[in-house]
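There's a structure below that I have some questions on.
A single protein chain has been omitted from the complex, and every remaining protein chain is retained in its original position.
Labels run A and B following the written order; every chain starts at residue 1.
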Amino acid sequence: MKIPQKRVHKFLRHGKKFPHVWCPGCSNGIVLGAIIRAVDELGYEKDDMAMVSGIGCSSRMPVYVDFNTLHTLHGRALAYATGVKMVKPEMNVCVVTGDGDSTAIGGNHLIHAARRNIDLTVIVINNNIYGMTGGQYSPTTPTGDFATTTPYGNIDPVFDICKLAEGAGATFVARTTAYHVVEAQSIIKQAFEHKGFSIVEIVSACPVIYGKLNKKGDAPAMMRDMKERAIPVKAFEKLTPEQVGNKYSRGILVNIKKPEYTAEYTKLMDSLQPQKGDK
Amino acid sequence: MAKKSKKNIVLMQGNEAIARGAIAAGVNFFAGYPITPSTEVAEILSIELPKNGGKFIQMEDEIASISAIIGGSLAGAKVMTATSGPGFSLMQEGIGYAKITETPCVVVNVMRGGPSTGLPTKPSQSDIMQTRWGSHGDSPAIVLYPNSVLESYELSIRAVNLAEKYRTCVILLSDEVLGHMREAIEIPEIDESKIIKRIKPNTPPEWYKHYPENPKYISPVASIGEGYRFHVTGLTHDSFGFPTNRADEAEIMNDRLKKKITHHLDDLIQVEDYMMDDAKIAVFAAGITSRAAKEAVRNSRAKRHKVGMFRPLTIWPFPEQMIRDKFKDVKAVIVPELAEGQLLGELKRVLRKTNIKFYPIQKTNGELITPDDISEAIKEVRK
Partner (left out) sequence: MSDKIEKHRDGMIIKDKNSTAKMEVEINEVKTEGDYKKCPVYIYHDWCKKCGICVEFCPTGALASKPDGSPYVKAPEKCIHCELCDRLCPDFAITGAKR
């Protein structure tokens, strides 16, 4: 009997080491599956795909996919991706980054790429911790939570990645969770189709470090938590402040049209070419 | 507009020459960030590039600028960024990334008074060692340094060519005076065959190795979106570009990064030897300071003193062998530089086995070293 192939195997690099590097129960594998299924559904060619990442657990993703892949420097994925997109606008450039990678060291590039509304699809895998380096807190680690560098509980206020991106000018902003994987796949698909800066925050589980340090239980327990706390944006808006508590909205939060950066630059270049009539 | 003579004589600024040289070499993507005294390079390219198929972008900082050009280079463009001291310091991690990933790119550093914000509108030569050791870890450097507007044009082309040929980050040095001064130059005709095009791979995609082990250490390179779907990472990697922790694969990679440069010194090194053959006293100078040195040497030669000037156009790799050969019967060497002995230290290391005496002239107050300063020193040394 032949061993059945999963549809996603077409997009995975076989020379690469599977099982992959992520810990048991880590959501990175789920997100990678969702991205690949979205690309498969869209029928994009592997040659037209570029996946750019920074440094961190989630940023080890490109090595596993059979796209044009770039594993860059901590926080700089968006700047590298801007270079790729400017030179080859026809590429579908997907940026995979973590909560620290995108909002801490990479914050400046995040807000400027959003401001420019350059056509990038940014997947922020938010597991509320720096996993690769062993569990330090990040700008999205909930206040009061524990990490190896907040032994007495985190006193930092927290970033809302979606509001941050919206405020900076992103024209497609969505939040989903690793548990709502079907919704995630559909949102990622729309993010790819969106012509402009699209950012999808995927609330993820880091059971081995963040989960353990904050007694959130195992991976299934953390995903049950996502199931309970992530409320569809329509319903979320009806909740009173007390009802909100620690819940958060999921779904597409912003979806507007604005001129896309590389298209504007191409228009500018065309305007400089001598028109037929000119001497 | 001044009447243009038959020949293509133009009054041009140093920074503009760098920009125009880049265009002549085929640069079609520039990402930069404003900083005195290099901003003119960006301004001119923001005008010229979009006119003929190129692209310009001003990024949010210098780190973003170096990142963007490396991304652009991987996507197939010939790229450049330009900055000065403070920005150059921010770009160090990116320069290291360009070297380990063997991605062609050119970083222009128009040196200004340091340290820190220093003297933004004054020249210096105090980033010389940073261009060699600025980025962490060992990775050899190719650094060129002109001393005129015409040479700024020529070395700009050469920097782009060397970056493409050796698949690395080439640093083009200049300084505030060289960058801002104007000279009438005849723009040389560009011989298309001299412009190095990226060698395309001719193996089918599945067999393509982005970093093959080959004795010439330089290999064809594919770009993003050409069907090769290779992987690029700043982690130490194997010949397919995938990360590795294995010592043997790390050795192969580091060996290649080094030998790519050390095995091609004759192609990389360019020096100017001005009347060194019978010189007893030599003046070792680079960039803007070498113009004053040449003047002082010319004046001494008029008085029939045996003085010569040695100028490296290629700062790194440092022209060690050539220096040893040329300085065989030199007794004393005067080393004028707008820094605290960065070239001096390197020269002393190279000539350590000789008993040549060293006479440094160092200014870091933003002033230039003048021909008289050097003539004074020559007089001193002759006593």
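FYI, contacts are C-beta pairs under 8 Å (C-beta built on N, C-alpha and C of every residue); 3 or more make two chains touch, one makes a residue touch a chain.
Given the structure is predicted, the values throughout are model-derived calculations rather than measurements.
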item: Displayed chains contacted by the hidden chain, counting the whole assembly; value: A
item: Option touching the unshown chain, where A:Pro4, A:Pro241 or A:Pro274 are the choices; value: A:Pro4
item: Touching residues on subunit A - with respect to the absent chain; value: 1-10, 12, 14, 18-20, 22-30, 33-34, 37, 179, 181-182, 185, 207, 218-220, 223-224
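Methods note: only the chains that are shown with their structure count from here on.
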item: Interchain centroid distance [CA atoms averaged], subunit A/subunit B, Å; value: 38
item: Residue ranges of subunit A touching subunit B (in the complex, touch as defined); value: 13, 15-16, 46-48, 50, 52, 62-63, 66-73, 76, 79-84, 86-88, 90-91, 108-109, 112, 265, 268-269, 272
item: Complex contact set, residues of subunit B against subunit A; value: 29, 31, 50-51, 53, 55, 57, 59-61, 63-65, 67-77, 79, 93-94, 97, 224-235, 240, 242-243
